[in-house]
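Of the protein chains in this complex, one is absent; all others appear in place.
A and B are the chain letters, set down in written order, and residue numbers restart from 1 in every chain.
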Amino acid sequence: MATTVWTQRLLEQITKARVWRSIFRHGPARTNRTRSLAVFGNLSLHILPVKVREKSLAVRATYYLGSISFFLFVVLTVTGILLMLYYHPAVPDAYRDMKDLVYVVANGTFLRNVHRLAAQAMVLAVFWHMFHVFYRGGYKPPHEFNWVVGVGLLLVTLFLSYTGYLLPWDQLAFWAITVGTNIIGYVPLLGRPIRFLLLGGHIIGQNALLRFYVLHCVILPLAAVVLIAEHFWRIQKDGGLTVRDDNEREE
Amino acid sequence: MSEKNSYEVGFSSDAMKEPRRIVFITRNTSAKVKGDVGPQLMSYPHVILREGIVFQILTIVLVALALFWDAPLEQLANPLLTPNPAKAPWYFLGLQELLHYFPPIVAGVLIPTLVVVALMVIPYFGVNIQGEPLWGRSRRTRLQIFLGVFVTLFVFLAIYQAWTVLVPSVLVAALAFVPYFQPSGTSRFVRYLMSRTLPWWVMTWFIAVALTLTTVGTFFRGPGWSWVWPWR
Partner (left out) sequence: MSMPSEGKEKTPQKPEEMTPVSRRDFFNEIAGCALAIAGIGATVVTVEYSSPNVLFEPPTTFRAGSVDDYPVNSVTYLQDQQVYIVRTEKELWAMSSVCTHLGCITQWKPESNQIACPCHGSKFERDGKVQAGPAPRPLPHFSVRLAADGALVVDKLEIVEETEILRV
């Protein structure tokens, strides 16, 4: 790709060096063999199959809804971690930190907006993805278990959104969570103990905020990562994405 | 040749003389036919680059919207003062609207649990592999069952005055009846409806009800959860 001879020679020297070759082992992915190795030999990429069916890459096949859901999760993680730098999950501080982020911190409003927008978009994308997979029959054997993993991911997404909703500690947050936790209290037998554990007490206060924070930032993202990995892995192992053939029956 | 020379190597083309095993079918299985997979492409570069493009488009859209659309921040949480109305986040507003009609244990616990269980069970419950349409076979019995279910649901919803659920159910059921009364599909739309399967109709009904509930909960409910017209 380099144009001058000088840069070409420099790149050659770098890429032939021992240090380089110890990291990048297979060379540029220009043959089918090295392309296979680029995916198969890569820690994060080998969850994908080495080859895919051409039909599944069309936009109309999936509208890339699954990919969009995943990328929104990535965006939420990155913006979320940045927001964590200024947020204290304590009762007088939380609201103050929100004002801090919105009015004082450089690009604070922007990051918060991206986070909230991506959260709403992810709930929407996940629902749309589920309905679209249903309508194209992607749940039929051998993909049954992946569908169940997907429903689990839907629940994790909704719960992530719900726990995050409390964190600004404003009127909107407080009362939305009040209604929600009271509904949980209606579950027979286990409802009140679960509510007690979730809130760390009887009221929505200090303990509740901290527990929702831990759920939102640690427990649920870990669960999401594990389920996402299983979701991608199952697609590879079950034979790839389902596509419709021309007779409108799925393959 | 094969009669004279018994040491000849190779198969005779006469299957009666030299039967060859073609398929071995074990009991209780059917012969699996693996369809043609179709043309394939290497994940790198085709998948990786397309996903990269999707990610970039997504980021651009998110950034553009975030520059103009501010996230809300109301007053400090006050446990002593409930705002009027107190609404859940939009994806739970459908549930909150349902809570208006049914007691909390039904609308808050029973129905969401049933919905989640039903979703999980979809792939294991009578999967319609061939995609047989709803009115494909035994139309009269199916009509009776369908009418029975529909009337029961209608009466139940009317007793609880759950209009927000009733209206989309009636609309979807009306659409489902169309192919029964017009079997010789005239327009493309009717032919499309004719080919829809039962799971398709159930999911469409579910989405219609959920959308209606959420829309009403978002735009048509004001203080005290009373009915308001959004343009007022």
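Basically, a residue touches a chain if its C-beta (ideal position, glycine included) is under 8 Å from a C-beta of that chain, and two chains touch if they have at least 3 such contacts.
Note that the structure is predicted; figures quoted are calculated from it, not measured.
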Missing chain: touched chains present in the view: A, B
Candidate in contact with the missing chain, chosen from A:84, A:197 or A:229: A:197
Residue of B:56, B:84, B:113 or B:144 touching the missing chain in the full complex: B:84
Touch with the omitted chain, as defined above, among B:48, B:73 or B:99: B:99
Positions on chain B where the hidden chain makes contact: 79-86, 99-100, 103-104, 223-226
Interface residues of chain A (partner: the chain not displayed): 175, 178-179, 181-183, 196-197, 200-203, 205-207
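We take it that only the chains that are shown with their structure count from here on.
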Gap in Å, rounded to a whole number, between the CA centres of chain B and chain A: 22
Complex contact set, residues of chain B against chain A: 35, 37-48, 50-51, 54-55, 58-59, 62-63, 65-67, 69-79, 81-83, 86-92, 96, 99, 104-105, 108-109, 116, 119-120, 122-124, 127, 129, 131, 199-200, 203, 207
Interfacial residue positions of chain A with respect to chain B in the complex: 29, 32, 35-36, 38-39, 45, 48-55, 57, 64, 67-68, 71-72, 74-75, 95, 98-99, 102, 109-110, 112-118, 120-121, 123, 127, 130-131, 134-135, 137, 139-141, 143-144, 147-148, 151, 154-155, 158, 161-162, 165, 168-176, 178-180, 182-183, 186-188, 191, 203-204, 249, 251
